[in-house]
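All protein chains of the complex are present and in place, except for one that has been dropped.
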């Protein structure tokens, strides 16, 4: 599977649970698939020095992120026997409890789907120019640091 | 988290995509969660000696499977920092393309959710007394073998 | 003493789903009786559970025991 053009991975606002359900449903015609692996990032209401995170505001260098994601996508397809790969990352303000990242891989065999999914998540966090600004109840903020 | 009574992991028929979406939605009040990991097993239309699998019929020694799953659940909760764990396995005839296994783990941090999810999937496949009968188009069958 | 035996997976193709055997004192004699009655079982791999616990070695059976014959698991 060769993808010619970078796909847009960005969605404004949170990823809806119903959208995830609908994405899963679409795969029931692909009867070569034996396993799906899904990772969902959810905004945590961390408490930092007695201030609570109410939302994370995501910004990105979108064109660069899409080009980089295109490279990752092709490398992952070359490395693992995958039937499908779908990636969605939120932009804008995502409230605590909402979903900001949806990574979805499918394969005839579970191991490829599971390993590809977790590798994609790591690469998204370290290689895509995306930034999270943690917003506190008192309207102050701090910039998220990925571990 | 200590669970006193074995939970019923079995559902009659396939796991609906909408049910998975609704399960995800329910977690938006748990704002200590930072990552969800989901594995879905889907019935593959394998072709074996020119005969195509149209469905897998699952049977189980249900009481024993639930007791064993209870042990696995407690061991996984002891090993990983998890907020939630949900397991559903289908019984009865599941058509190719339908979902027969839904494993859903959530944690403050992604690594625990991802590692716990894939460990649970392996343990379900090797430790639970469940059997899959692969049904072919011509009404013959063969018994599934887990790899 | 009668032992009721429940049967799973591909073993159902060989034995049906339920089986009653008389005069079975322990799991070793159960296996021996089964193999006399169903010679094709000799070359089939299966596990035995008594009261939902996998049997390792030989176990004495009593009247209330539930004995299960189980081929390799293939869930998921």
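Note that the chains are named A, B and C in the order they appear, and that numbering of residues resets to 1 at the start of each chain.
The definition used in the following text is that a contact is a pair of C-beta atoms (placed from the backbone, for glycine too) under 8 Å apart; a residue touches a chain by one contact, two chains touch by 3 or more.
As the structure is a prediction and not an experimental result, all values here were calculated from the model.
Trainee: Where does the absent chain make contact, in terms of the chains shown?
Mentor: Among the chains that are shown, those touched by the missing chain are A.
Trainee: On subunit A, where is the contact patch with the chain that was removed from view?
Mentor: For subunit A, the residues touching the absent chain are 41, 58-61, 63-65, 67, 89, 100-101, 121, 124-133, 143-146.
Just so it is clear, only the chains that are shown with their structure count from here on.
Trainee: Using CA atom averages as chain centres, what separation in Å is found between subunit A and subunit B?
Mentor: 23
Trainee: Based only on mean CA positions, could you tell me how far subunit A sits from subunit C in angstrom?
Mentor: Taking the average C-alpha coordinate of subunit A and of subunit C, the gap between them is 49 Å.
Trainee: Can you give the whole-Å distance between the Cα centres of subunit B and subunit C?
Mentor: The answer is 27 Å.
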